[in-house]
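Here the structure is laid out as structure tokens; the discussion comes afterwards.
The complex appears here minus one protein chain, its other protein chains still in place.
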Amino acid sequence: MKLDEVTISRAIVSEQSRIMLDYYDLDCAIVGAGPSGLTCAALLGEEGLKVGVIEKKLSVGGGMWGGGMMFPRIVVQEEARRLLDHFDIKYKEYESGYFVSSSVEAVAKITSAACDAGAEFFNLTYVEDVVIKGDNRVSGLVINQTPIQMTGLHIDPLTLATKVTIDATGHDSVVAHLVRDKGGSVDIKGEGFMWADRAESNILSHTKEIFPGLIVTGMAANAVGGERRMGPVFGGMLLSGEKAAKLAKAMLKK
Amino acid sequence: MKLDEVTISRAIVSEQSRIMLDYYDLDCAIVGAGPSGLTCAALLGEEGLKVGVIEKKLSVGGGMWGGGMMFPRIVVQEEARRLLDHFDIKYKEYESGYFVSSSVEAVAKITSAACDAGAEFFNLTYVEDVVIKGDNRVSGLVINQTPIQMTGLHIDPLTLATKVTIDATGHDSVVAHLVRDKGGSVDIKGEGFMWADRAESNILSHTKEIFPGLIVTGMAANAVGGERRMGPVFGGMLLSGEKAAKLAKAMLKK
Amino acid sequence: MKLDEVTISRAIVSEQSRIMLDYYDLDCAIVGAGPSGLTCAALLGEEGLKVGVIEKKLSVGGGMWGGGMMFPRIVVQEEARRLLDHFDIKYKEYESGYFVSSSVEAVAKITSAACDAGAEFFNLTYVEDVVIKGDNRVSGLVINQTPIQMTGLHIDPLTLATKVTIDATGHDSVVAHLVRDKGGSVDIKGEGFMWADRAESNILSHTKEIFPGLIVTGMAANAVGGERRMGPVFGGMLLSGEKAAKLAKAMLKK
Amino acid sequence: MKLDEVTISRAIVSEQSRIMLDYYDLDCAIVGAGPSGLTCAALLGEEGLKVGVIEKKLSVGGGMWGGGMMFPRIVVQEEARRLLDHFDIKYKEYESGYFVSSSVEAVAKITSAACDAGAEFFNLTYVEDVVIKGDNRVSGLVINQTPIQMTGLHIDPLTLATKVTIDATGHDSVVAHLVRDKGGSVDIKGEGFMWADRAESNILSHTKEIFPGLIVTGMAANAVGGERRMGPVFGGMLLSGEKAAKLAKAMLKK
Amino acid sequence: MKLDEVTISRAIVSEQSRIMLDYYDLDCAIVGAGPSGLTCAALLGEEGLKVGVIEKKLSVGGGMWGGGMMFPRIVVQEEARRLLDHFDIKYKEYESGYFVSSSVEAVAKITSAACDAGAEFFNLTYVEDVVIKGDNRVSGLVINQTPIQMTGLHIDPLTLATKVTIDATGHDSVVAHLVRDKGGSVDIKGEGFMWADRAESNILSHTKEIFPGLIVTGMAANAVGGERRMGPVFGGMLLSGEKAAKLAKAMLKK
Amino acid sequence: MKLDEVTISRAIVSEQSRIMLDYYDLDCAIVGAGPSGLTCAALLGEEGLKVGVIEKKLSVGGGMWGGGMMFPRIVVQEEARRLLDHFDIKYKEYESGYFVSSSVEAVAKITSAACDAGAEFFNLTYVEDVVIKGDNRVSGLVINQTPIQMTGLHIDPLTLATKVTIDATGHDSVVAHLVRDKGGSVDIKGEGFMWADRAESNILSHTKEIFPGLIVTGMAANAVGGERRMGPVFGGMLLSGEKAAKLAKAMLKK
Amino acid sequence: MKLDEVTISRAIVSEQSRIMLDYYDLDCAIVGAGPSGLTCAALLGEEGLKVGVIEKKLSVGGGMWGGGMMFPRIVVQEEARRLLDHFDIKYKEYESGYFVSSSVEAVAKITSAACDAGAEFFNLTYVEDVVIKGDNRVSGLVINQTPIQMTGLHIDPLTLATKVTIDATGHDSVVAHLVRDKGGSVDIKGEGFMWADRAESNILSHTKEIFPGLIVTGMAANAVGGERRMGPVFGGMLLSGEKAAKLAKAMLKK
Partner (left out) sequence: MKLDEVTISRAIVSEQSRIMLDYYDLDCAIVGAGPSGLTCAALLGEEGLKVGVIEKKLSVGGGMWGGGMMFPRIVVQEEARRLLDHFDIKYKEYESGYFVSSSVEAVAKITSAACDAGAEFFNLTYVEDVVIKGDNRVSGLVINQTPIQMTGLHIDPLTLATKVTIDATGHDSVVAHLVRDKGGSVDIKGEGFMWADRAESNILSHTKEIFPGLIVTGMAANAVGGERRMGPVFGGMLLSGEKAAKLAKAMLKK
């Protein structure tokens, strides 16, 4: 068959603009495609919800690609092993209760699951503001393309509507900061010294709705909650994403 | 259970150094983890060969993440549809013979397949030289960590041995250039004007062994062969990766 | 009336994607929105042709905004005064035959005329390759967003079809270089020493079709033709744009 | 006729220095050439006042060129449609009350109107201080060339006198900040979350004289007044510029 | 004999990973390899303790290489002359009590002594956090590779355990700041005006345990203690390193 | 007396634009205000000629300020001592025939002499092209402001006419390169190894008219002539400037 | 005569190190070689005092070179005309009481005067700290080479002793800030809005000893005193330098 360059271009523009017009009104917007955001997207999608993932970089996966200090391995503890199994990620036991996986495989498998569950990805996109109106609730995200930010161009953003927003942006907890810095009543405590054991135990209690319509998960949850750092042990990340998905589902059912 | 930070660190160092000591002697080294390199890695791994993928960035996927002009969609033509099916990538027909997929899903699914097939990934790693001895054949790769290159530090590299090397580094065709620039008899013609149809037809004939022990695939094959550009149509990339895998397997059987 | 953010966003996406799907098949693509490109766009549009202007910067106007050495005034000689009148640009006579105008007004007025004539602008867009197939003629442009180039991201481009291409990219003569550097038979002589009088006289003879389907105009015409530099005298720019429009119209009539 | 390079240079120097000597004593100085500043300049000029527009960039138009997220379209609501008509800008209705225009045309047409009304533009010029003397009123602007600022050179500025100053510098509200940071009693509240409807309604009440001799308009008005963000809906910008012009005219009549 | 590249690479990986697995559990971690850190490492190693030195740069020696204002000479006063003798550094008397040495020799000789005493060096490594658990004591260091920091990549760190930590990071007193900034009760007074005589006299009293498990030495001690600056007189640096070694040894004996 | 800011600004604009209109038609344009250019300007001015000095930096003096390796002293040999005396520069004899002066004083004194002789300085100005017409002679310089070049803005230059041009731009020999690179028959040999004695002897023979209307002096003369380097001995620079002045005077008399 | 490169180098090293050993014990250290610092240096030197001028740039002259907005002219008012005469700087009257001079000539002439008066210049040198001992008085300056600061190298400084220090570092008032930031009782009010008349009247009252041993002059005096800005009128600068010289002389006589 003959290939036509303009038809290829039109296929891409047509399909993506269709998705933009459709997905600019979401059940759940997940900001940040690191381990907790991806886990949350996969599990919410599996529930049949309309999920969009907004990632500022070109690639998804966040801080998981690099493992620890550029050794591309991650460690997961016993409690989260079932999520490795859920996403079909291979692992090897180092010592009792310490499972080592390939960081590359972990990213690829959870992302595949999210895609299979129908989540849409908006990569090279960042959130520069939130929509909060008279009901004092996060009801939309103000987005723009990352290269615009990188090049310092001043160009107006677009907006998408969302019923629930999940801040999975890691240490920076970008959405939580946007809400707080413009006057929303959000308390961001900042991350403490490293204490992996304690941080892994407490991350689930920090994974919660911190402002009407806004849930924090993963390192963003710990950073907002003032919890300790964890390092390259990722079980808590996955479990936090799972909890965020449950909370979002419950909020959407109301 | 209690988590210990030092045990986590040791688990990572121990496991990764074990892999480095093991995988520094490969059946096949694939340089570049874009669409053709990933496809090749998955298919060679499925044949039971010992495969290492060297990727200079932190994340794999290469130029596929961005789709066309930041619209994250790729187009695949009829001939390559069976590879989308092989890797379980969803698609939608735009016009007869033009299939549109999510670029994010495509990366995640082929990478997952490569991991399942046992390929090992060395990310944040670049090739700065090749080993060619008296037999005038590429028999090893001289590698270093990308941040060293980015920061301009002068630090000696390490070396891994490989029976077959596949240059899947895209337009730059890095390995082919290294061989040529130091005197290996390699002719690099450079890429021509865009002509998607012709480029897709001819890419398979450019996918070949261009120097003893060195196969080129994907955009590197077209760049070396002087073929036309393609744009965001990816069927040829996947088919080229498939052919490179077949060639490598044949060479290893000799 | 109530304003809804998502409706505003959808209005923009919907309208612009409609234009992209429509204007990716042009009568005439003008690359570069400096004085000659804008003049050409206005005059071709007034003939009822489907014209697209591709400008790598956010704003149009090119080198005309700055006048001479940041004094925002331009000089136009007698021969081109009728084009100032055509575009309704005010001027003042300095000495006999030397007319001084505001550089800001000149940009605004010619751009307004181009818009009124139905030309569409694709700003923040650059041409990274051309489509040349078996008929050895420029039949399409391979475009991408400028911030992608500025940030060094590797993302595939899109393609638009065009019957005639006009290179109005100034000293760089970008399209002419793309054609030459990949083997098209184009001879680029480079600009000579400044000699305003001679350059203004000869620019019209350099404004011509230099490769099947490709016309050069403005400083690009002089750079390709090996003509002398002009400095901040703009009459020749406007007259060259006018001639390019006439040539394009003639080619389209064939 | 023969062109002489030195005469061309002298024409430019002579004409621009004449304008500098003349326009360094203004009725109204408008700082920032975005949509509200340009509108204000056009309408004040139409009243016969001596207006100067100071723009830090080479080109005028500010954030309007890029439309929303690089889709070069702007939306204007019903209330401001008459200003589109006033400036002869074409539009298309998307839904009832939402009018979409080309962002490029919008800039070109309002700028043309300002030029026709006699406003003078000082581009590549920024305001680094204000003159406030014993009468505690902004009576002059301390200006310098932008490339000096960009290159970090320490070179003394010049000063122009003005009866009224209009801060149309967008979110940065540069003049308001200069006044406040050196002790002038100006309260700058900062911009709130996005809420387009509310922001568009309230912008006119924020457009006012905030310090003797200093009016704020456009996004600068909203930023100073603590109003919500708007996004790529530009009706309020135009209406705010219109109101600023009326206020300035009233102040000058006193 | 024949040399094999892969064997060379495996020798390096094998030996260094063995050291990492072994030395990630230290008696004493010294952060910073300037004059006081090196002195401390040498003297503690001579006591048979397991010492690791963490240096963010590729080379050790810190600020001592440059002498004063790029004249590579250092001055040492009478009180510290015995340490020059201990490390076999040559010197010349300038005036009574002022001894001048080569700064290059001083670095080389103290480093040699530290190596002979069994200290291990982790260069190109920086401390990004500390481990503090329920006993409120510095019990580990969170480390990463410097090129990761320099390139802004977000990659998880590793952790090593240590019984005693010595902050020898100079004016920045990095570890003390990390402890303080996350809420540890550490008071950092900052360095005062230069007064060499007083600073040299008091540095020993500032060399102490400032938080459970954390000793400061050298310029870090003076910066934390609010002492005066010294300039290129290095006797106090060496004596402070000696005292830190004594304190650490005492703490480890408990 | 009362000072008025606008009057101060107008005094500066008025006076400098008067000079620009006057001095854009020169007897002699000297490009580069290092030691040879300054000497030449002073001596030509003393002859009553209309001299303009174009210097790309903000300050004049070129490479003389720094002396040798940041020791701000210069050495002058016996033959040039009379020029030190002519400009009233103090010196001290180091060994027989070697005179040492302050580099700061040398710059200040020769510049003062040039000012007293009526030379005008255009600082922060660079030459980006030359005017060469049918008589194949350098008859004008195309100039622009340095900050424009530094910031990469594309803004048209202005032009000044000159009867004689002197290239005193040091190793770069900027004007000579401009002439050669666009096809003027100028042979630039490049500087040789250091050999102070020979270079000082031969510099005068390299100081000559190398193209109709263009003289080279100082390091530019040696670079064009293929002479050896000199280092921080400045006698030859001063003598070369003196010779260039004599040549220019002779040419102007013709 | 024969020139020997090594003798030239030794002449420079020998002479400059002699000056460093001699001038590291000064009557008066002037920091900053702008108009007020240079004036002060010239006048103090004329009194026979041992004066050193420390300038962070390669060239002296500070902000005076650029005149106003790159028009290299300065304005001086009636009161300071006698200092123009003192330094033999030519001027032209623009309006009654407003004298315009060349900024280049002004720098060259005052610097020449300072050299003639025996002041020594340490260029490319910056002050990074001060010496304050038990008598709570500035008794020395801690200096380093500027390129060290520019390149971020950490190299120890040297120290010179001085009886009186004059801060002539302009708006930054570097020495005053160093004293204040480490706890010296100095109040720095910061510069106010532009009001040339008032600033010129009051600068003399702000020129005073603000801490034992430390005088401020020029823009540093106004910045510390909270005075208004002046712009490119330089009479006050010269008069302030004159007053600082008188104050220093009086202090040294005590």
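Letters A, B, C, D, E, F and G mark the chains in the order given here, with residues in each chain numbered from 1 onward.
By our rule, contacts are C-beta pairs under 8 Å (C-beta built on N, C-alpha and C of every residue); 3 or more make two chains touch, one makes a residue touch a chain.
From a predicted model like this one, the values you see are computed outputs, not experimental measurements.
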| item | value |
| --- | --- |
| Shown chains that the omitted chain touches within the full complex | B, E, F, G |
| Residue among B:V142, B:I166, B:V186 or B:L214 that touches the chain left out of view | B:V142 |
| Selected residue (touches chain absent from view) among B:R18, B:R82, B:K133 or B:K189 | B:K133 |
| Residue in contact with the excluded chain [from F:G62, F:G140 or F:P157] | F:G62 |
| Residues from chain G at the interface with the omitted partner, ascending | 5-6, 8-10, 12-14, 17, 20-21, 24-25, 58, 124, 131, 140, 142, 145, 147-148, 150-151, 153, 155, 158-161 |
| Those residues of chain B which, in the complete complex, touch the missing chain | 129-133, 140, 142-145, 148, 153-159, 179, 182-184 |
| Residues of chain F (touch criterion as defined above) contacting the omitted chain | 62-63, 65-71, 170, 190-196, 198, 229, 231-232 |
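Please note the rule applied: only the chains that are shown with their structure count from here on.
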| item | value |
| --- | --- |
| Chain copies touching (chain F, chain G) - same or different residues, decided at half shared | same |
| Averaged-CA centre spacing for the pair chain D and chain C, given as whole angstrom | 28 |
| For chain D paired with chain E, centre-to-centre distance based on mean C-alpha positions, whole Å | 57 |
| Chain F, residues touching no fewer than two other chains | 5, 8-10, 12-14, 58, 124, 131, 140, 142, 145, 147-148, 153, 155, 158-159 |
| Chains that touch, pairwise | A-B, A-C, A-D, A-E, B-C, B-E, C-D, C-F, D-F, D-G, E-G, F-G |
